[in-house]
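Note that one protein chain is taken out, while the other chains of the complex remain in position.
Our next item is chain A:
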Amino acid sequence: MTNANVSVEIDSSAAVNIFQDTVFIEDLRTQMLKFARLQVRDNQIAEDAVQEAMISAYQNIDRFARQAAFKTWVFSILKNKIIDLLRKEKRHTAASQLEDGPNLNGDALIEHLFEENGHWQKDERPKKWDQPEHGVENTHFWRIFDACLDALPAKYGRLFMMREFLEMDTPEICHNEEVTVSSLNVTLYRARLRLRECLEDHWFQKETS
């Protein structure tokens, strides 16, 4: 009996240490919460998902040795928990339906970008963006990216993240959110339009000017 215990302890000691690294865990928790909140826009569900993911990680800790792998793994658990909770809740908070945001959105943004005849407004024509490689290592860039995601109307942000971060496919999102395929596609278009505008205003244009 003691033998078995000892061997378990040795195998998982490195991994258990991860949970004793309070700075690392606190940091990780913050990131997970941010991720979950952006995804569900509901503090309670977000916190539940993070907590369940943490518990699940702790219970299955013996599978892990390295911190980097640990983090990837915890996030994959979190993604599944979020999907589970969203599925279970089938909940549409009023906020998740909103197209409002701090900026022009939807038809107003489209009107702003395009002339009546359907061509780009002169000032709004997309110009070449500098290589993002340069930005990828850049924490300032990611802070702006973060802020632009936050500024998306709740409905846009939610569907955008399901598609781009959780990599859910169209039938899955449509089923889960009770939206039609064409309405999903239009919403994703509008979300990308908004995000593009925000990135251009706050990063790409500033950089070249």
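As a convention for this text, contacts are C-beta pairs under 8 Å (C-beta built on N, C-alpha and C of every residue); 3 or more make two chains touch, one makes a residue touch a chain; residues count from 1.
As a working rule, contacts and distances are computed from a predicted model.
In the listed set "Arginine ABC transporter permease protein ArtM", "O-acetylhomoserine sulfhydrylase", "Paraquat-inducible protein A" or "Putative zinc finger protein", the entry agreeing with the UniProt name of the missing subunit chain is "Putative zinc finger protein".
Screening A:54, A:82 or A:199 for touch with the missing chain picks out A:199.
For chain A, the residues touching the absent chain in the complete assembly are 24, 31, 34-35, 67-68, 71-72, 75-76, 110, 114, 117-120, 125-129, 132, 136, 142, 145, 160, 163-165, 170, 181, 184-186, 188-189, 192-193, 195-196, 199.
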